[in-house]
Each structure stands twice: as C-alpha cells, then as structure tokens.
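Take this structure first; my questions come after.
Left out: one protein chain. Kept in place: all the others.
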Amino acid sequence: MKFNEPTEQRIKDDKLYTEMGLTDAEYKHVVEILGREPNYTETGIFSVMWSEHCSYKHSKPFLGQFPTSGERVLMGPGEGAGVVDIGDNQAIVFKVESHNHPSAVEPYQGAATGVGGIIRDIVSMGARPIGLLNSLRFGELSEANNRWLLRGVVSGIGGYGNCIGIPTVSGEVEFDSSYDGNPLVNAMCVGVIDHDQIQKGTAKGVGNKVIYVGLKTGRDGIHGATFASEELSEESESKRPSVQIGDPFTGKKLMEATLDAINQPELVGIQDMGAAGLTSSSAEMAAKGESGMALYLDQVPVREDGISPYEMMLSETQERMLLVVKDGTEDKFLKMFDGYELDSAVIGEVTDSDRLELFYEGEKYADIPVQPLSDEAPVYVLEGKNPGVDDKTYDYSKEDLNAAFDALLSHPNHGSKRYIYEQYDNQVGSNTVQKSGFGSGIVRVEGTDKAIAMTVDGKSRYVYADPFNGGKEVVAQAFRDIISTGALPLAMTDCLNYGSPENPESYHQLDASTRGMAEACRTLSTPVVSGNVSLYNESKGTILPTPVIGMVGLIEDVRFMEDVQIQAGDSIYLVGETHKSFAGSQLEKLIDGDISKQERHIDLEIEYSRGMDLRDRLKNGGIKKIAPIGRGGIAIKLAQLAAFHHLGVDASLDMDGEDLFAENASRYIVIGAGGQDIEGAVEIGVLTEDAFKVASRDMTIERSLDAISNTWEGAIPKCMTSVD
Amino acid sequence: MKFAVIRFPGSNCDRDMLNAILKSGGEADYVDYRETSLEGYDGVLIPGGFSFGDYLRSGAMAAVAPVTKAIVEAAEAGKPVAGICNGFQILTEIGLLPGALIFNDTHTFISRDETLKVTNSRTAFTTGYQPDETVTFPIAHGEGHYYCDDETYDALKRNNQIVLKYTDNPNGSRGDIAGIINEAGNVLGMMPHPERALEALLGSDDGKKIFENMANWEAAHNEIQ
Partner (left out) sequence: MKKIELIVTLQPQVLDTQGEALNRAVHELGHEEINDIRVGKVLYFDIDETDEAKIDESVRRLSEKLFANTVIETYSYTILDEVAE
C-alpha cells in the first residue's frame, strides 16, 4: 500500500476506532456489516457517517414526531433542505443549521463556513438563495472572551454572506452565561426555485459519471464532523486545525456554476460536500439512488501531495460539490466549470454493486455496502429524568421596578442589535422589503409582487423552565413573528441545540420540548421540512436547551406595505391577557439570577386564531403594526417600539407594575386607529411626538424619548468599547 | 443607450445594476471580464460586489483584467462610465478616477441607509437633482474610506468633481466624499448604491434620476451645457 496506516488488526487490538468516535458495540456492528474487520479508511468512514452530526443517532426518535407534510410541502426532511410551494410554479427552499463547536474554537471561520454550508445546502437543491438569517447565543458581554466571540462570529457571517452577495435580512441573539465558552451559531438560508428545477442528491444509472467541483481538497477539518459531536473542553483549543477555512469568492463561483449545472438535462443528481465531505455526499447519493459507487481518489483535485484516501474521504475542505451526470456528458460539465474558473474532475462512476468502493492508483482502500452504511447507523433511546417543578412563588412588587426597567433596556438582550446587523449587507439583490431591526425579514420574490417573510427565533429560558410547554412556545413565537408581517406561515425548520444526551436531564429536555414543538406545529399548521441537531453543547456547564425555529411565510401581494407608516396619534392596543408568568423571564434573570422550573402556559388554539385575526386586520389596513411581546414583557416591547420609530408612548395599563415585565405567551402590541374592536384587545394609549410614559396600578415608568433611545441604542456598543 | 454591465468573478450587484438601467429605459447586457472589446455599447456600468474576492486589495485584480483596456477606451471616447461600490474601487485602481478607497475607520463592514448631499447637480449623471438636495442611498462596504492627497483633493474641489457627500460620514472619507466624477464629467464613481434606491417600498427611490440620466445621456448632457 502507498500509505502507511494502522492495520485492521491494530485498529481492533488498540481500539483505535474509539479515537475516531466509534463505541465497541458500533465497531462490532461494522464488523458484522463487512463480514471482516474494517481497515483504516473504512473505520474512518463509518465513524463519521455514524457520528451524531450525520446520523442523528440520539435524536432520530424525537425528530420522528414532527409533522412533515402539508398541502404546500413539496419535499420534507431527507434532502439537503425542505421545499414549500408558493404558487405560480415557484417554491421556497430553506433550512437552518448549526456551526456551534467550530465557532467556539475559531469564531470567524466557524461562522463563515456555517453560512457557506447552509448556502450550499440550498443551492444544491437547485434554488437561488434570497435571504440569510442567523440565531446567535453568547455568554454575557461583560466577559472578554464573549466579546471576542461576538466580534469574530459577526464578522465571519458578514465576511461570507456579504461577499457571496446574499442579503442577511433577519436574526436574533441572546446573551446568557449558560453559553459561556459554548456559543451557538445557527445559520439559515432561504432560496427560491421553480418546481421543475428541484434537484435531489441521488446517484443513479450504471456508468454515469461522478464529478467533483470546487476547491482542491486539503487536510482541512479532518474529523470535523465527529469533533462537532463532542463536548467542548480545554483541549478543544488545541483542536484548532480541525476548523475549516471558508472561501466566499470560490463559493460565489461555485453557486453560479451549480445553478448553471442544474439547468442541464444531463445532470442526474447533486449534493454539497458538507460535514464529512466526500464520505457523506458519495454514500448518501448512492444510498438514495439505490446504487453503488466507485471512486478513483487519485483523480480528486488536491492542494498538496500525499493526501491519503482516509484523509480525502474525511476532509472538510469547503466550497465543493459532488455531481452525477449522464455518461458521455462529463466533458460538457468540466468545460462549463472551467468557464467559471473552478477545479473539477471526473472522480468515479455509478455502479450496480450496491457498494461504495474506493480506489487509489489501482489499489482498493474501501469496500462498504452502501445501504447499511447510511441505514444501519445506530439509534439510541436513552432514559431521561424529569427534574420536576421547583417550589417558588414570585413577588416582585417590592422591587425597584423602575431600576429594573433601565437595567433590562440597557442589556444587550433587549437593546438595539444594530452593532451586529449593520455589519451584514441586507439589501444586495434589491428585493429586501424589511431588513433586520424590528421584526421578521421580508424579501420580495424577483419579478413578482409576492414576498417571503422569514424569521428565526428561540426562547431557551422558557424551554428550561418547562420543556414541554416551552417547546410549544418557541414554535408559537416564530409563528407570531411571521403573522406580524401579514404573511401566511407556511412551514418551518428547526435547529435543536442541547447538552449531552447522556445527561438524563438534557435528554428529558430534548424529549419533552420536541413533543411540545410537534404539537405546536400541528395546531399552527407549520410542518417541519428540514432541520439539524447539535448535541453535546457543554463547556463550563450545560447550555440552556435551545431549540431554534426558522419559519417562513408568504405575502401574496407585498404592495400593501407601501404606504403603511405608524405615527404620533395612533392608538396602542395590548392584545391577549397578561398573567403573572415569570418563570424564564428576563425579570427573573435580573433579580433572582437563575431560572426556576415552573409550568408555563400556552393555548395553541387561541394562539392560532388570534394570530390569523391580527394578520387579516394588518392586510386589510385596519391596523398598521403588530409587535409580538417577548423578552422583558410589555414594558420592554413598548420601549423598543418607541426607540426604533422615534415616537413617544403614553400608555396606562390596569395591571400591577410587575406585570409589565411578565412573559406569558400569545400577546401582542398592536398599533392602529383608535376605537377599534379587536378580539382580545384593550386600547392602552397612544403614540406621541415625544416622551415615554407607561403607567400601571402601582408604578409609572416615565422617561424622555432621548433617554429611551440612547439606552436602547447603546446596549451593545457600551459593552464593545474595549479592544480585547 | 446600450450599456455593458461588466461581470467579474465575485461581482454580486450585477443583476441589480442591469435591472436599474433597464427600468430606466436603457438597454443593457452582461459582459464578461474576459472580453476585450466593448464595441456596440454606448456606456459602461461596473457593479458592486467582491470582484476576485477583494483578495489582495479591493478592485486590484479587476483593474488588470482583459476588459480594462476597453473600459478605458470607452471613458476616453466620452461615453458614460459608472462604477458603484466595488465599481468605484475598480475605477480608482484603473486610474480613471483619482484617489483610493481604504478600510472604513471602524474596520468593520457597514451596511445601512445613508443620507447624502448632491453637491454637484450640474453633471450629466446628477442633473435633475436640486443643488445640495439630500438623498437616501444604502451603503454596504468594508473599504469605503475615500483617500487622496492634498493636491488631488484641491483639484477635486476646484473642478467641482465631488458630486456626493455624506451628511454623517460613516467611514472616515476625506471631505465626506461619497462620490466623484472625472474632469471630463463622464466617469462617475460612488460608494453608495443608487441601484438599491429605486422603489419607495424598498426604502428609497432617490436613485432613479442617476439611471434615467444615463439612459438618456445626450439629453442629460445637453441639460448641463
């Protein structure tokens, strides 16, 4: 053999497979599948294919609960991304994906490659991306390391997205000490496609050629996929070489070339080389096509000499795609890629062997049956432990709630996110109707009056307080974001960020919250069409359970937004009843410093009917603005509204002062003409030219509009002044 | 008026630029950077983006691309040549416009709506705007700080070559400069994006006149005589 690698015997005797992430039982199963001991390359292939990242071995049972079909769903989970009909032979393709662990180690590249990866997922379906979103979690910005991570992640997201030319139109971020050392970076991409252009990652037709296109393969991120499924430790610092480097310039060329290739009738299938690069793309395409595949790895374009088949199969070099094209047409594709100044090569062919066979200079380096490699990945059902409910009663009536208001408004969680989103090009493409700042992103579909509303949201403190009902609430929150634009919610994607499934409480959180999410998806008619799971998010402690929901909605005719402008004199309505709901609230975080486990409440039927009613009123022009109430409750939402629009507020509410900070579900602030009879609403005041005044039964918040604006604007910048 | 919208690898406002001139009544085609002739075109549009990844320096590699010679010829023939964002950077790298664009003072990318003042409305590009009219165009750049030496700056002022200024300088540009023209008045470079400001629904329609003027170049030219 050309490459000096551990023998089958040594892999077995020294249990080298455990270093690659396979357990003893998994190794035994590999031996059964092969009927012999695996060699080094084969062991590596099984270890990445059976990693949590690729196989969802701990989360599969939970994902199975989600409703995945609906009248508009053209393609559910299973391919690179989900596809949903928007009429006129058009559809949208979208998915959210995590890049948490790589971002913790090297924030710029981790975030940049996260964005690049999700874009390729959308592009490989045949869709042109029209919008990017991101959901971020960091520890508090009082820590230098978290500031370093925020700077790096934001410039990485911008560095990739700005260069490739896709607008970043929405996002969300939360700062909480549970994310110290383990930030979350979830990136979402939305694309548009014609129905007849939808591609599948499949390899069919014996003799058809396998083409590699994109960056030359180097030794980047070897074992990155298994790295992503391990808990972070101090040692992770030393794993830096595992992080891949993004090249948005090549990514842009590859995107255009891929969209060109998809127009060619001779294209059989295409898949991006994401996690576990060549391994997962080739194995998955062969499995979906119920075919075999032979790859001649000495044909793979490489950056340096001497890269072994093992390294090649596990390399996570970015900006690469794998295509299967009709036999005899390969030169046409190679020539096309040459025109885009991309490296490409025929590296193999589809066979009828049902096996993935790898050759290098005539020698065989792997011979693995395709179906068991992807289908017989282990599935683990573990035992969760419900920690129960804490014994706690809430009474904030004696607290200085005026001071609490200032503290909350000046916290990065509630202040303006301008520091972040102004680093993202949010208008390239000239179709952005609503960009980051307040509410969902809205992007018009090129050449039509249709627009897509898109949001990403996650409320982890609620999920921690009550995983089941909190799970429902995260879906409902995204639903509220979408209806607030006047869009019809269509479908969603989810990114499940949790701690180690081997931790019984984390496992319980995963179990109960996904049950809650599934129920909400059914009641709110938002099926799950794609998703991603990130477990083992533990560094100094376990992160809050953070399911992040990406949701899209359809606005049939966006021109209704043209003349809508809120102004002084408009009335303010509070829609929905307020309860003393403080478990997981920001007031609880501020005053008590922790979260107690308490039951949270949400009525999904009311959520749905209220949301649809408000949406109709917005579309019909009866109301001008809908703002869902979230972190920090009514007081913070009114302050954000005032600061964002530079308008005063004069409101009076018949409730206790502490209730202004309560965070129960299904509530909105609505702006419109006064005197309207809106179901479940109370008219609480008016917008004014200046001054912010919100009165309750026992306390009043009174500030100048400038004070509100400056506090809100300065929340993040005041933390970022030092040079770390 | 038929325009060539030059496409470099990494250009990403090419479609926006093409749409903008078409909407304004002009004609336009994409032209690959490997072309060496711009025969048949009455003007040149160099779109924004990250040509060649902005590697080495923004605009550096585009400035030595095969199409460059034809762009220079078009400029010398008095045809309208406009470079927006990366296009401006490319025009300074080619030398058709003086000065250079360096990193924003914040050293971060800045994307937001910016209020600008049309400081010279007596150019064929800007005729129709009121003198010192304020307009809103989006900006989206990391290297938009306009730099030039004193001599160049004095010449720009003397010849009325400064056409657009920021009202709240976002990037440190000398003299708040957001856009300039060459001495002959037919080459325009600007960092803000008028092609993203053509519809009130998207935030602003203040950019329309620039494209309408280019699409009706002769009329615009006559207006300022």
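Chains: A and B, in written order; residue numbering restarts at 1 for each.
Here is the rule we use: a contact is a pair of C-beta atoms (placed from the backbone, for glycine too) under 8 Å apart; a residue touches a chain by one contact, two chains touch by 3 or more.
Just so we're clear, the structure is a prediction, and the values are computed from it rather than from any experiment.
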item: Residue among B:N104, B:Q161, B:N186 or B:S204 touching the omitted chain; value: B:N104
item: Where the missing chain touches chain B, by residue; value: 56-57, 60-61, 63-64, 92-93, 98-100, 102-107, 145, 147-149, 172
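The rule we apply is simple: only the chains that are shown with their structure count from here on.
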item: Chain A-chain B separation of Cα centroids, rounded to whole Å; value: 36
item: List of chain B residues in touch with chain A within their complex; value: 9-10, 12-13, 15-16, 19-20, 48-50, 52-55, 108-112, 138, 140, 142, 193, 195-196, 198, 200-203
item: Chain B contact footprint on chain A (complex, rising order); value: 155, 158-159, 162-165, 247-250, 252-253, 340-341, 421-433, 444, 558-559, 561-562
